[in-house]
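Mind looking over this structure? Questions follow.
Taken from a larger complex, these chains appear in their original positions, while the remainder are omitted.
Just so it is clear, A and B label the chains in written order, and each chain counts residues from 1 on its own.
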């Protein structure tokens, strides 16, 4: 069985590449999906649909274009890994977690211990909490290759 | 038709009471549901189930007990109002928004203009963005009483 893993959340560190590299080293039977992680491109995703908007409606247009991608990927993945970093609000990551929970789709969170308390509702529906990409890949290895 | 409205999110200001009061003044055909908003009680919701835990597992127990309530209320409401304040991470509020979105359940966000950008994914699936409780109640009045 091949597994599809969606990597949601923080876009300012290279955690996705770490996970992909480690998974490749172990030759895990997994594919990775991710949102667009180019911050500027993401914010501008709807600008070509008429570029006069600023503020709310510019964000609205762009975030809906992005949602075409993220909604599909969340629904098609077998597991989501949802990363919360040290900065920014990252409400989109928590939104993805809620979306997974409602669909009964398993997800793993990846965050430091210091934000355990504000993430308690998100972790309550998670299948695991990891603090490092090594741990995430170990979960993937166990789940996809053990017998 | 009677409407059930779930009031999700921020627990440190009296926005829920404002909405309830204004709705009562206008005699709207609505009932309100809400999570437990007593912060200390909420954090301690699972303590009676063996109280030795600290950190992650204490939070885990309590947030799961709270989730019994919030999950039911989200699923039974006709509309959710999801409030984001100025402080705290409030990932639980974004989690509820994602849960609603996956269930195709209409929700309205209530937050200031200054956090429009980080909330763009949450607002992308919302039916409306309000900046004041007056606006929320005006939406409820329109939706539930106009003909």
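Annotations for the structure displayed:
The rule we apply is simple: contacts are C-beta pairs under 8 Å (C-beta built on N, C-alpha and C of every residue); 3 or more make two chains touch, one makes a residue touch a chain.
Note that the structure is a prediction, hence the values are computed from the model and not measured.
The complex is built from one repeated protein sequence; 2 chains are visible, and the structure file as a whole lists 8 copies.
By our rule, only the chains that are shown with their structure count from here on.
Averaged C-alpha coordinates put the centre of chain A at 23 Å from the centre of chain B.
Across the complex, chain A meets chain B through its residues 55-56, 59-60, 62-64, 66-67, 70, 84, 88-103, 113, 115-125, 129.
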